[in-house]
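Below, a portion of the complex is reproduced, with chain positions unchanged.
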Amino acid sequence: MVGISRCRDSTLEQVYDGRHRAGIVEPISGITAATIQEWREKIMLSSHTLKTGKEGCYDITSAVRDAIRKSGTVAGLCIVYCPHTTAGVTINENADPDVVKDLLYGLDKAFPDRTEFRHAEGNSAAHLKTSCIGSSVTIIVENGSPILGTWQGVYFCEFDGPRERKYHIKVIG
Amino acid sequence: MVGISRCRDSTLEQVYDGRHRAGIVEPISGITAATIQEWREKIMLSSHTLKTGKEGCYDITSAVRDAIRKSGTVAGLCIVYCPHTTAGVTINENADPDVVKDLLYGLDKAFPDRTEFRHAEGNSAAHLKTSCIGSSVTIIVENGSPILGTWQGVYFCEFDGPRERKYHIKVIG
C-alpha cells in the first residue's frame, strides 16, 4: 500500500505519468482521489534551474514542452515565470542564433547603464531590461502541446549574470 | 443523428452557440457529452488571419469580444496570442488613431536598425520591438465580456510586413 507520504517520490510520479499517458485513469490501489489531485497539481507546477553566463538568452522550449506533456493537460494555458528581478522570459526566433544576440545588443543600446542611476548595486540597466521584456510569458496549450509559431522559441533572458537561476512552469487546463 | 465528424461544421456550431446562449444545456440528440466538451473547447480557441501593411497597429478588439461571447464564458480569462516573431499584441488607446502611430514612431526611435546587427535577414529591429511589446495580452472576462478600460483597445502590431498574419484567441473560465 502506498500512502500520501510517498506520493512525492519521483519514481512513483513516473509510474503515474506513464499510466496517465496510457489513458489509465482509475486510482492506484491505496492512493485516494485527493492524493492524486494533490499529486497532479504538483506535476502541473515545476521548477527548473539554469546556470547562466554574464548575459544571454537561453532556449528553454524543450523544458516547456516536457512540462506540458507531463501534466497531461490537453487544452489550457502554460505560464513560464522568472522569479528574479534582473532576468526575464521572452518568446522570439529559434532558427538563427544571431537574433537573440541582436536582441541583447539592441536592449543594451535602448537601456544603457547611466551615471544618473542611484541604485547602489550598479545593475539598474538589468532591472530596466527585465521590466521591458517581462517576468513571464503565457502560451496556449492545445492537443497536449504548446501552440507556438514555426519560428518561435521560449527564452530565459539573463541580464546580470553569471548566476544560478530558477524558472517555474505552470500548466492549467 | 449527428456524429463526431460533423461537430466541426460551422452551421452546427452556430446552432450550439444559439442554444448555449439561450441557456439550453442538455445535449443535442446523437451528440455525446464528450463531443460537446471537445466542441466547446474548440470554440474557446479560435484562430484569425490578418493582411498587414509594412508596419501598423490593427484594432482587433471586436474579434476578441466576439470570441468571448461565442465561448459562452461568463467569468475567466482571455489570451490573445501572436505566433510570429516580428509582430506582437498590445493594449492601448482606441480613441485617437495618432496614439498608435506615435507608438510605432517611438519604438522605431528606441529600437532602430543598427549596422552592428548580425541577423542576415535584416529585420532585427522588428524582433526587438516584438520582445518589448510582447507576444500576448491577458484580459479578464466578467459577465461574458472583457473588462477593458474606457479607452483601451486590443492591437495586433506588425513590425515587418506586409504579410498574411495569424493570431489566436483562447478563452478559459
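Points worth noting:
Order as written gives the chain letters A and B; numbering starts at 1 within each chain.
Quick note on the criterion: contacts are C-beta pairs under 8 Å (C-beta built on N, C-alpha and C of every residue); 3 or more make two chains touch, one makes a residue touch a chain.
Being a predicted model, the structure only gives us computed values, none of them experimental.
Each protein chain is a copy of one sequence, and the assembly as a whole in this entry counts 3 such copies (shown in place: 2).
Everything below uses one rule, namely that only the chains that are shown with their structure count from here on.
Chain centres here are Cα means. That of chain A falls 23 Å from that of chain B. On chain A, the positions that touch chain B within their shared complex are 75-77, 90-93, 96, 98-99, 101-103, 105-107, 109-110, 132-134, 137-140, 142, 147-152, 172-173.
Chain B makes touch with chain A in their complex at residues 41, 44-45, 77, 79, 81-85, 110-111, 114, 116-121, 124-125, 127-128, 130-132, 134-136, 138, 166, 168, 170, 172.
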